[in-house]
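Worksheet for the structure shown next.
For this depiction, one protein chain was excluded, whereas all remaining protein chains were kept in their positions.
Chain lettering (A, B and C) follows the sequence in which the chains are written, and residue indices restart at 1 in each chain.
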Amino acid sequence: MNCRLAVVCALSCVCAWSQTNVVKYQATIGNVKYVYASTAPVARLKSGDILDTNTLDCFGDAIQKPGDTLSQAKGDNPLTGPFYVEGAEPGDTLAVKILDLQVNSDQGIGAFAPGFGAINPTNYTPMLAPALPEKIWFFPIDHASNTATFQGLDSKFSVKIPLHPFFGCIGVAPANGEARSSIVPAEFGGNMDSPEASVGNTVYFPVNVSGGLLYLGDGHAAMGDGEVAGTAIEVPLKARVQVSVIKGQKINWPRFENDDAIMTVGAYRPLDDSLRIAFTELVGWIHQDYGLSEFDAYELLSQVARIHLNEMVDPNYVVVASIEKKYLPAKKHDNR
Amino acid sequence: MNCRLAVVCALSCVCAWSQTNVVKYQATIGNVKYVYASTAPVARLKSGDILDTNTLDCFGDAIQKPGDTLSQAKGDNPLTGPFYVEGAEPGDTLAVKILDLQVNSDQGIGAFAPGFGAINPTNYTPMLAPALPEKIWFFPIDHASNTATFQGLDSKFSVKIPLHPFFGCIGVAPANGEARSSIVPAEFGGNMDSPEASVGNTVYFPVNVSGGLLYLGDGHAAMGDGEVAGTAIEVPLKARVQVSVIKGQKINWPRFENDDAIMTVGAYRPLDDSLRIAFTELVGWIHQDYGLSEFDAYELLSQVARIHLNEMVDPNYVVVASIEKKYLPAKKHDNR
Amino acid sequence: MNCRLAVVCALSCVCAWSQTNVVKYQATIGNVKYVYASTAPVARLKSGDILDTNTLDCFGDAIQKPGDTLSQAKGDNPLTGPFYVEGAEPGDTLAVKILDLQVNSDQGIGAFAPGFGAINPTNYTPMLAPALPEKIWFFPIDHASNTATFQGLDSKFSVKIPLHPFFGCIGVAPANGEARSSIVPAEFGGNMDSPEASVGNTVYFPVNVSGGLLYLGDGHAAMGDGEVAGTAIEVPLKARVQVSVIKGQKINWPRFENDDAIMTVGAYRPLDDSLRIAFTELVGWIHQDYGLSEFDAYELLSQVARIHLNEMVDPNYVVVASIEKKYLPAKKHDNR
Partner (left out) sequence: MNCRLAVVCALSCVCAWSQTNVVKYQATIGNVKYVYASTAPVARLKSGDILDTNTLDCFGDAIQKPGDTLSQAKGDNPLTGPFYVEGAEPGDTLAVKILDLQVNSDQGIGAFAPGFGAINPTNYTPMLAPALPEKIWFFPIDHASNTATFQGLDSKFSVKIPLHPFFGCIGVAPANGEARSSIVPAEFGGNMDSPEASVGNTVYFPVNVSGGLLYLGDGHAAMGDGEVAGTAIEVPLKARVQVSVIKGQKINWPRFENDDAIMTVGAYRPLDDSLRIAFTELVGWIHQDYGLSEFDAYELLSQVARIHLNEMVDPNYVVVASIEKKYLPAKKHDNR
């Protein structure tokens, strides 16, 4: 069975799985990391391998019941990994196809976390105004109906929200010897809080160090655009992803792709610049792989582009720009 | 009056259809305006009246064939109106329900307009770099299939795009005696380039002067998020809208509503602040009309809000934040 | 006419002083304006005339003693004018040389004004946080020592601050038929809050309508960079300025000049874009009038430019970029 078939039938097939290697790794509060960095890997994968693992929630699973406080979390966004992918070298691209994600608990957590939030004072948009009071919402998860339930703290209102599990954190070791906190999104991916990091999508990262060094974490059961109050419905995840190396293809920023669309990530602030990054990357991708001139690509995007504002609460703000493949010419040569 | 309109209006009107007044007004290049201002109205409407009118495209319909140039346009975004709505006084809200929009030509125009664009130097993000060359794309409109066709200028690629006609410009006279150019979006609406200004939606505006003074223009046959290259598929429109006055309800920024969702507009720059405006308005709307506490509303939005980045190319940037009504409690008292 | 003025004007005028016409105009709360617009002038000046007038403080002189409240102000930034300058036509430049400014009261006012402030939530950077409480500081003015005295409200500390009187508001009628609130700075000048609008400096404005239509107001006795809490030491002024028309010279943004430096204004938000506007204008000015290539000008500015961040509290933020003339070649031809 070749790699591509393995991916297609990954969820359900009982067929020749033995031909695709599956690596299992168990994350615990004792082996998680808090920075994306070039450090000793916890496991090694071959290009094409499947990784079965899990992630803790952004609080290290420390918040469990009313009365618990954010101070009980040892750190933000504990990361599973890093995973070394053999053959990945600087200048290559690492592709991570997300095969399966399951919410690994019976409740999710939402909180006003100090320093986070789109419409309250934060560490990097500070004001002479009091911080939000610490508040924690618990969202019961119903696995049967695939929903989480919002329950008002101040009012007797509750409502079900469909689950859309994804990795808030997915990234690789940064370039230039940098090590970045697990709360930061940037060129290496990281805390992108992109709902695009979900089943059916492939994420591409620039490889900056030998092995790429993949990190996973910060599972979200569901999240609104912008993650405006600073957290999603935070959950631990069980995860299955497949890694592969695209040799000799250099990209500058993370990208997503599925059968229907190509998507680029821009991450910095203000949002204006995140968007500029995402769109110059998208124009470049269309130009390079699909052959439209830059000006034709720019004009076409003006009519059919989609913008998904992922979050405006982390130190850098993340935007995903995309175009559906049905609006594009045939790919010049399928090298991905 | 046809049955379709009867349905559209059914919620509030118990009267016979014959009793809904329809006012007709024909816009021409000779009677359009280029500023939102407190000026003599072209027609007067009663609350509940339907307006049948038309809008010129953003170039005043001056670009018709290859070889035409942007300099042939007399001005940007010629506006139909203003329409005086009787009974509308400062402190009230003007509701404009969009009943019908038809593309009123057989082609649309896209162009690189000097000073506009998300990833090129502009008037307000100037750079020591050459401006984009003037380029014009013509999009044939197929009314039967309801599509426009993108045709590459530099490549032999063409693709059909579904029509989604909307008003790029819809607004009222500004507050405080201001008069604003038809290229600007702000508290009074204006050049919001919101695809939400389309059939099935109601737009709410603060009334700043007697009669509100409604302006319409800048029809778009379709547009990508962000309108990144500076124009949509620009077309003249035939339009039918219904106006009504909500007495004693004061809002600060435009809002949209339909059967499924409530939506708020934020317009300024950077996008960070547009988003802050839209979300503080949305939290306030939920709190006031649906009874959630501000903190519960904020947390709920963090899980289910939608952000639609309308444009990042006009002098001010426009974001629409929304929540589906299915996630909200029952409205406290329906006063709208 | 006193000797001091003669000296001030000495550079260009070789004529007898008696030949310089002085127009006097008295502003009162009954004749001030609250928008920059194309409206009937209060007086007409010839190019070269001197205007002797006065301005009310930003509260219309309504705050006089402890216990007074901001609600007593009829509006913000009442403006003296407009003054029609004969011969000024669109495409020309209006030069306003500031000859004399005197603080016209024995105290100045500082206040937390709702919606203003660099590090508190405002109208355009709103937050889910309480607004600052209304607070008013009174600054006694000592005309003999030319100082104002800060007196703490919460502490027994007071300190003298040297006076540097300037116009917070100075501008002309906007282009394109716009009318703008007296709290806004933009291409037409307006509420720039530029300490550069002080004695010894000349301000240049683009002429957008016949007569230019000069407005003056919002006197400041002194102000810190950024005007961070939202107000300066607000005072009424007695003012003497000289207007002149530079025919056929078109500028896009206001400029300042004195014997030592040339200065350009950028006004929008975020500050990044204000600065981009100011520096592209300054590179263009150096290139056009002093003959350096754009690239040489850009590099030279990288080594010797000065940036004065005037305010980050009005709807648009104002930056002045400047270069001392000692760093420039001789002017190509003195046409100013």
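As a working rule, a residue touches a chain if its C-beta (ideal position, glycine included) is under 8 Å from a C-beta of that chain, and two chains touch if they have at least 3 such contacts.
These numbers come from a predicted model, not from an experiment.
S.K.: Using the touch definition up top, pick the residue from A:K97, A:R240 or A:R269 that touches the left-out chain.
M.R.: Checking each option in A:K97, A:R240 or A:R269, the one touching the absent chain turns out to be A:R269.
S.K.: Return the single residue from C:F150, C:F166 or C:F205 that touches the missing chain.
M.R.: Touches the omitted chain: C:F150.
S.K.: For the chain left off this view, which of C:K74, C:K135, C:K247 or C:K331 is in contact with it?
M.R.: C:K135
S.K.: Touching the hidden chain in the complete assembly: which of C:D100, C:D272 or C:D289 does that?
M.R.: Going through C:D100, C:D272 or C:D289 one by one, C:D272 is the residue touching the chain not shown.
S.K.: Just to verify: which one of C:A229, C:V245 or C:I262 makes contact with the chain not shown?
M.R.: Once the missing chain is taken into account, the touching residue is C:A229.
S.K.: Which chain A residues touch the hidden chain?
M.R.: Counting only chain A, the missing chain is touched by 34-35, 37, 124-128, 176-181, 268-270, 273, 276-277, 280, 283, 294, 298, 315.
S.K.: Even though one chain is hidden, which residues of chain C still touch it in the full complex?
M.R.: Within chain C, the residues that touch the unshown chain are 110, 112, 117-119, 132, 135, 137, 139, 148, 150, 152-155, 157, 159, 161, 222-233, 269-272, 275-276, 279-280, 283, 291-293, 295-296, 298-307, 309, 312, 317, 321, 326-329.
S.K.: Please give every residue of chain B in contact with the chain that is not shown.
M.R.: 119-121, 126-130, 132, 270, 272
Keep in mind that, in the parts below, only the chains that are shown with their structure count from here on.
S.K.: So the centre of each chain is just the mean of its C-alpha atoms; given that, what is the distance between chain A and chain C in Å?
M.R.: Centre separation, chain A to chain C: 49 Å.
S.K.: Go ahead and note the Å separation of the Cα centroids belonging to chain A and chain B.
M.R.: 34
S.K.: Whole-Å distance, chain B centre to chain C centre, using C-alpha means?
M.R.: 36
S.K.: Name the residues of chain C that each touch 2 or more other chains.
M.R.: In chain C, residues 126-128, 270 touch at least two other chains, as defined above.
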